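And then subunit A:
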Amino acid sequence: MFRTLTKATVALVGSIALAACGSSDADTSAGASGDEGGGGGGTIAVITVDPSNPYWKAEVDTAVAEAEKLGYETTVDAHNNDADRQNQFIDGAISKQVDAIILDPAGADESVGAVQKATDAGIPVFLVNAEISEQGIAKSQIVSNNAQGATIGAEAWVEAVGGEGKYVELFGNPTDNNAQVRSDGYAEVLAQYPDLELVQQETANWDRAEGKAKMEIMLRAHPDIVGVVSGNDEMALGAIQALKDAGKLDQVTVLGFDGNPDAAAAVEAGEMVATVLQPIVDGTTLAVQQADAFLTDGETGASTEKQAIDCILITEDNVGQLDNFVMGG
Partner candidate 1 sequence: MSDTLAPERETRPAPPPQEPRRRRINLGNVLVEGRALVALAIIVVIFASLSPNYLQPDNLILMTRHVAMNAILAIGMLMVILNGGIDLSVGSTVGLSGVIAGYLLQGWDMPITQLVAYPPVWVVIIGAVALGALVGYVNGLLVSKLNVAPFIATLGMLYVARGIALLITNGETFTALQGEEGLGNTGFVTFLASAPLGIPMPVWFMVVFAVGFSLLLNRTAFGRWLYATGGNERAAELSGVPVKKVQTLVYVMSGFCAATVGLLLTADLPAATPRAGEFYELNAIAAVVIGGAALSGGRGTIRGTLIGAFVIGFLVDGLVLVGVSVFWQQVIKGAVIILAVAVDQLQQSFQKRRALRKVAASTNRPGSPSPA
Partner candidate 2 sequence: MTAVTETPTEAAAHEGDVVLRAVDITKTYGVTRALKGVNFDVRRGKVTVLFGENGAGKSTLMKILSGVEQPTGGVLELDGEPVTLASTTDAVDRGIAIIHQELNLCPNLNVRDNIFIGRELRTARGIDYGREAEITRGLMARLEEEISPDTLVADLRLGQQQIVEIARALAADARILIMDEPTSALSSAEVEVLFKVIDDLTASGVAIVYISHHLEEAIEVADHAVVFRDGDLVADRDAEGLTLPWVVSAMVGREADYDFRDASRDYGDVALRIEDVRVVDQEGGGRLAVDGVSLDVREGEIVALYGLMGAGRTELMEALSGREPFATGRALLGDTDLAPYSIQQRIELGIGLVPEDRQRDGLVQLMTVGQNLSLASLLGSVRRGLVSRKHERGGIEDQIRDVRVKTAGPEALITSLSGGNQQKVVIGKMLLTDPRVLLLDEPTRGIDVGAKGEIFSLLFREAARGLAVLYVTSEIGEALSAAHRVVVMSKGRVVREFDPRTCTREEVMAAAGETGADVHHTKEQHRE
């Protein structure tokens, strides 16, 4: 027996095995919507990394919403940072003769060929979130400034910690370029404080469960730490749980990165001192708008191909405005 709650609370008796289908959430389908935008009518392929991560989910949702607002149909694929699969999706987009590709590339070097192939096939490519190692192929490369983000995050964290004590770092997946960029960004700031000692650096592969397990063990080795800096929010959230279980959250200051909804909640609750929001929504919106402009006028409207958008620091002060990766008014 279990209780139910709706506008009228009803008690249900019986099994859970009711009909488990027939819900009418058609809003997930990428159909054609009203033709209110400028150019419109074509198809934009959105190729992202991993929609199971809320960050990339926001990227996809933004791209699809913006494209449909401008009157495009969309297709969505995810390559999970696998360059081979990215290649297949690019081939698929070429054979489907889409009008433009919005791509979150799988690796700076590995993706050059894929972008070149699409460009050769006459399909303009607009990169979001990460860049490729060559210029002049993609129409635009809109990235968030991870180094700048790490810097502002580290600065906020130092202020809270007080510039003194031992701390540990949770490092992202070592094969991911951003893990290194963010770690370097932290190091650059923190190196200026000689009384801050990095006692251990562990990878937790961006994963919450691993972050928690690694934190639990590190707390054994270094019970006197005052802070944790983490390459992303998921690992930071795992660390926070470990600190909670150990009853040490009030002595340790935790920094995240990404600004995901759970992290926002943690900032709001005072468990995480700050996180860094990548302007993924702004960047993706911009990329789709530039794609639309290019398809209509032949110009992206931006002065350079590479465009770096600064990250935003999320603290207790402004976390209230953050809603699913979007800073509201």
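The set was built so that all candidates are chains of the complex that A comes from, given by their letters.
Basically, contacts are C-beta pairs under 8 Å (C-beta built on N, C-alpha and C of every residue); 3 or more make two chains touch, one makes a residue touch a chain; residues count from 1.
This is a predicted model, so every value here is computed, not measured.
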Touch-positive candidate for subunit A in this complex, from 1 or 2: 1
In the complex with candidate 1, residue positions of subunit A that touch it: 1-7, 10, 12, 16, 18-23, 28, 51-54, 56-57, 171, 174, 199-203, 207-209, 212-214, 216-218, 220-221, 234, 237-238, 241, 261-262, 265
